[in-house]
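With one protein chain removed, the remaining protein chains of the complex are shown where they sit.
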Amino acid sequence: MNAIEQYIAPTSLAQALECLREGEVTVLAGGTDVMPQSQSGRLKFKPTLMNIQRVPELKGIARDGDAIRIGALVTVTDIMRDTLVQEFFPVLVEAGDHFASDQIRNAATLGGNINNASPAGDMLIPLLVLDAYAELAAKPNGEMRVRRIPLGDFFVGPGKTRRAANELLTGVLIPLPPPNHFARFFKFGTRPALDISAISIGIAGVRTDHLLSQVRVAFGAVAPTPVRAPRTEAALEGKRLDRATIDAAAQAAYDEVRPIDDVRASAWYRRELIRNMTKRMLDHVAQA
Amino acid sequence: MKVAERPAAIAPDTLIGKRIPKMDAPEKASGKTRYIHDINLPGQLHAKILRSARVHARIVRIDTSAAKALPGVHVVLTAADLPEQRPIGVAKDHLPLKRDRVRSERDEIAAVAADSEEIAEQALRLIKVDYEDLPVISNALDAIKPDAPLIHPEPHGADGSQLSLKQGMPIAFSGKKDNIAMRFDYAHGDVAQGEADSDVVIEDTFKLHYVTHCCMGVSGVIADFDASGNLLMYSNTQVPFLHKREFAEYLNMDPARIRIIQPPIGGGFGSKLDIYPFEVICVFLARAARRPVKLVFSREEEFLASPTRQPVLLTLRSGCKKDGTLTFRQVHTLHDNGAYTSWGATTPFVMMQTFSSLYRVPNCDYHTTAVYTNNPYAGSFRGYGNLQATFAVEAHMDKLAEAIGMDPFDFRLKNAQVPGEVTGQGMSFKSCGFQDCLKTAAARSDYQRKRRDNIAARSASGPIKREGSNPAVRRGVGIASMLHVGGGAKIYPSDGCGTILKIDDFAHVTLITGASEIGQGSETVLSQLVCEELGLPISSVTVVNNDTDITPWDVGVHASRTTFIAGNSAIGAAKKARAKILAAAAKKFECAEADLTLRGGHIVRAASGEPLIDLARLMRSLHFSDKAELVMTTFYYEPPSQHQDKGFKGDVSAAYAWATQVVEVEVDTDTGIVKMTRVTGAHDVGRVLNRLGIEGQIEGGVVMGQGYALTENLMIEDGRMRNPNFRDYKLVTAPEIPEIDVSFIESMDGEGPQGAKGVGEAPAICIAAATANAIENATGVRIYELPFTPEKVYRALHGKADKLYWKPWKPD
Partner (left out) sequence: MSLKHDIAFTLNGVQRKVTVDVGQSALAMLRDVIGLTGTKYGCGEGECGACTIIVDDQTINSCLMFAVDCDGRRVTTIEGLTGDARADALRDAFVAHGAVQCGFCTPGLMVQASHLLAHHPEVDAATVKRGIEGNLCRCTGYKKIVEAIVSASHAEEGAAR
């Protein structure tokens, strides 16, 4: 039986943070991770269950200086439909399209996805290559404090992040892309969506004439967290996107990943996929 | 309709071949249908089963004291509380609640009945079990090693005595010192001679994997004893009358005091043909609690505890002459029987039919050994061994054709039987549309040309330059056929079905049939056949089919038999009613019976269509007359098939059915992903009855076959199921389905109802076989093990897969 002793549904961020400051809390948003994990015993409820779905400060997508801020409660469906996202980060629309199913997209929040910190998280890979930041708020001494941390530093292990127990993930900031920016996402699978991927790949950068710069490469499901691929990035940074560069980058990707064997795929196969699909993605970028 | 109104003349019409919506569809689409999960009896308790934490172990101690003390718990049972417990199942080797040993992960150890599911689950967590581990056998090959530990060292009996089984059954279980559960041996002709006559001989090992039914409605049962000790069960069994008899045996009750009501089922596919421990356990709980008890599985439990499809390790040796004539097939299989015997062990009944009779084979030798392991046991699953057998046969048809340089379609056509042939196994092909199936499927799919083009593309140097396409993707096309019983299968003493039919004062028909509806549309088809005889619209029929106290006997829904046998039974009863009606009308209108017929709800003059009286009026005039007659008729139809002899020979079905399917794929050689793009099928169904229903059966079967070939894989390691959930056990989803083109070959079977034959299992049977051939056509690589997951295909394409060989073996 669950050990929930108190249920609250705050209606402001301040109220939610007060609650977090005071006690042991399980945070509930869409429920798409909390419900199955609590049923299976993987997640044990803390004494307080806090439903943050009605906290207005956590909603919305808006321009925030030279970045776009996506509230933690924004669902995957909301992200796909938003005009700012469609204009500046179509790769997020692409990733959303491969996410689970319509029913789950309608309920799954970006904040929940990030806090769940799955090594195969579909939305997390593109966010990494877009240099996104996680925004966290707390009220440790009665005064609200907000901090930002690059998403790449936020993930510590499967299901583990740097969020302190008294902090709430309030949103994600994504810097507006520079001119000539491209970003792509690939998720391996036999289905368009409804799949936990054996591997996924995000590639972004700036392409001026035929030279690449500000290259970002991230892989999913080949490490305990979604990871950047520094050697692959180095193989592309400042280079012409030609056959030799593409082959070298694909090989660098093959060499630098350390995947595991599990019920979905073997390590050997994951590396083959990483190499072959990195090559294919770069081919597409080159042809675009 | 006003009494004075009568249509001028009623033209002949027919329901046969029309698209008739399923009668229960409106209710189901409104969410009003109450499945077993939705049924709640007043005062009911909820049951949960504690399953083993070990794969193979001695049970040292079970402590249920804490569970019994939990508020809300009414009954906790273990084997110790049930000394009279009898073993169940096909080989009677399976105690519902395990006494001194667990032999698999799914083994039932204890059961709880409580006020709610939550309390029952909590009670399970309070039960303490001490085990002493035993070595695990998780591979059938290990089970036949001379020093292998015995899974069943001594057989169970009600009084602990050694249990031996009925004479004549091919079962070897009576305290023998090995793990062999069953063996099957069959032969016709002389394979040694056949091999000597061959110009080409090939031999390969095939490995067929575990998949499971995944009915969308999980298993459940409700048991309720009344004040006089009569048992009422709400059960989704596909064989209610067999169950009644068997439950009576297991519960030591008079079968007359057991009533089974079948609520609408959330899918069957053969999963509900055996008796499973959870059903017997629920009855024990109801008896002990003296309250109704409801037991429903979780999805995880459904995966863990349901029977699987029979996994098979198979070596096939076959040959042909250089003119393309098949000469022989020699088959050895090793069946992993799991811990207890269910219907999976008897799949050889069907498999030997395919090896002996799919295409003309003059000599055939077949041997199956089913061995106990600590794996999950297999049951019956749509196709019943035929998918596995056809996978091997059709791989060899392609390989033999290639070896003699013959087109694989021509090779198949040359060896395909025609009407009138009797096979070496004694199956008499009266109606036979096999050659038409081959020709139609090949022509509609343009198989021969595509096959040649794909080979050319494969051999051409450099990547294929197709506009906008990915050079890593190769196209392939593959063909395969199947043979299955289409008129029942006489494996029980009777393969019949009874019907009771009554027509009321308003010309409304009540059709009481022993045949169950499992979602396949039998209700609608039976109504259609009756209305065709009686000239009534389909809305005139109410079907009663789900209560053993009311319905006449039927052996059950299996072997694709329902349309054929229940259909003929319904027609028989309808014909009797028709005769009675026409006799009365002839008398009333002073003419010959032959001058009259039934059309559009009226009795009409056959020649002109002139209506004489509407049927309802005639019924009332019969009823409210001096003679006071109601129209009530009965009919029991027993198909004219034979029981097989001890050598498995005989004309076991009243009809046989064929299908040919051509599967087209795209193989991405960079990932191994196989996309099934198109399936073109030609099905010999005898005659199309309900066109909408039969298309639905075929489309569903094709996609089930697609899952078996490409996506579904129940991963069992060391006896443990690694993926008991939909997240990692992949059913086919809507975006993945191929284009499906279906043609019907109407061979008009002489015995079938309106000429129809059974089709329920057919469409699933040869998809995987055709897919293997298609992948070979696309890539030049043949894969001998299922499923064709991306990783498996990728490994095969890149030389990272070893070809399995199992030396043919059978026990001495």
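Labels for the chains are A and B, by order of writing; each one numbers its residues from 1.
Following the convention adopted for this analysis, a contact is a pair of C-beta atoms (placed from the backbone, for glycine too) under 8 Å apart; a residue touches a chain by one contact, two chains touch by 3 or more.
Values in this document were obtained by computation on a predicted structure and should not be read as measured data.
Although it is not drawn, the missing chain touches A, B when the whole complex is taken into account. Within the whole complex, the absent chain has one touching residue among B:Pro21, B:Pro471 or B:Pro537, and that is B:Pro21.
Checked against the full complex, the one of A:Ser38, A:Ser118, A:Asn166 or A:Thr245 touching the unshown chain is A:Ser38. Among A:Leu17, A:Ala120 or A:Ala193, only A:Ala193 touches the chain that is left out of the view.
Contact with the chain that does not appear here is found for just one residue of A:Gln6, A:Gln86, A:Asn180 or A:Thr208, A:Gln6.
Only one residue in the set A:Thr77, A:Asn116 or A:Ser266 touches the chain that does not appear here, and it is A:Thr77. In the full complex, chain A makes contact with the omitted chain through residues 1-2, 4-7, 9, 28, 30-32, 34-36, 38-39, 45, 49, 51, 53-54, 77, 100-104, 106-107, 191-194.
Residues 19, 21-22, 24-35, 37-38, 118, 213-218, 264-269, 298-299, 518-521, 692-693, 695-696, 699-704, 725-727, 731-735, 737, 740 are the ones on chain B that touch the missing chain.
Everything that follows uses one rule, which is that only the chains that are shown with their structure count from here on.
We define each chain's centre as the mean of its Cα atoms; on that basis chain A and chain B are separated by 44 Å. By the touch rule above, chain A contacts chain B in their complex via residues 1, 188, 190-192, 194, 196, 198, 263-266, 268-269, 272-273, 276-277, 280.
Interface of chain B with chain A (complex): residues 118, 122, 472, 670-671, 673, 675, 710-711, 715, 722-723, 727-728, 730, 733, 735-736, 790-791, 794-795, 798, 800.
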